[in-house]
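Missing here is one protein chain; the remaining ones are kept as they sit in the complex.
What follows is chain A.
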């Protein structure tokens, strides 16, 4: 398995792999863009080891105002297939189109009065700096504000919906294999009314010929986050490591285990010493960490936590829920979280 981050130069002689894509409607694209690759394994591999979470003063790379938009909100996750003909230079025009689309959809079935303001203002912003590699596309942040019909000029419009598309440390082979007109921003995070989320997704699907799907996290991702975040404790106080399981009893029972951060870190350190020369963390170490906590729990309560499901992991750095909801607590480690999520999104996408 290739380790993440190792520099791999595709030798010129190696054939470039392409993934076959099928679209719902008949394409008008030139047929040369699509290769059938029968029997070819997916380009993306699930990594078994990754680098430790590194703290970065993300404010060096990204505008602090933009960072403030991402932190402290709860985001619902979706994946999206690559966008066709998406241009970062056309963001203003996209804002206008989306606003018009939302206004039109909301007015369907309602008698239109001439002169009444539509009431939605959409802003597309490029959040520069989150992208890590050369292949990553820049993050795009979308904000929808509502203007009440009879508001005075001084009334500040209220933000009713926020969303952002991002790609952080996306698999470079996959990204390079995309045809030139496609931009991949596989992770879509939303916060706000579900009706608006659906409208935004519909607009994107129509404008850029892409597909959205809900991104539920799996327990492996949650385990990685638990280990990676705990490893950050020396440099950034995680305050607690809280793991929540749900056991399928009747009625269902939730078990939450909040571990003292220093003790959690000592356990992690005994499995993966800080001073080890190898910067890579192996999945086996992560599993050993979680299983250690489960065993300590078992020795006391004699309950097999493996009979249930780990549903939520949270520390001061953020929280992640199995249903695909995340919260970013601290911007310094945002890259680690987004890398994991981008990877999940790419893996979840239908090939």
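Definition applied: a contact is a pair of C-beta atoms (placed from the backbone, for glycine too) under 8 Å apart; a residue touches a chain by one contact, two chains touch by 3 or more; residues count from 1.
Simple rule for what comes next: contacts and distances are computed from a predicted model.
The chain not displayed here is annotated in its UniProt record as "Centromere protein N", chosen from "Sister chromatid cohesion protein Dcc1", "Centromere protein N", "GST C-terminal domain-containing protein" or "Ribosomal RNA-processing protein 42". The missing chain, though absent from the display, is touched by one residue of A:128, A:160 or A:253; that residue is A:253. Contact residues of chain A toward the unshown chain are 247, 249-260, 263, 266-267, 270-271, 288, 291-293, 295-304, 307-308.
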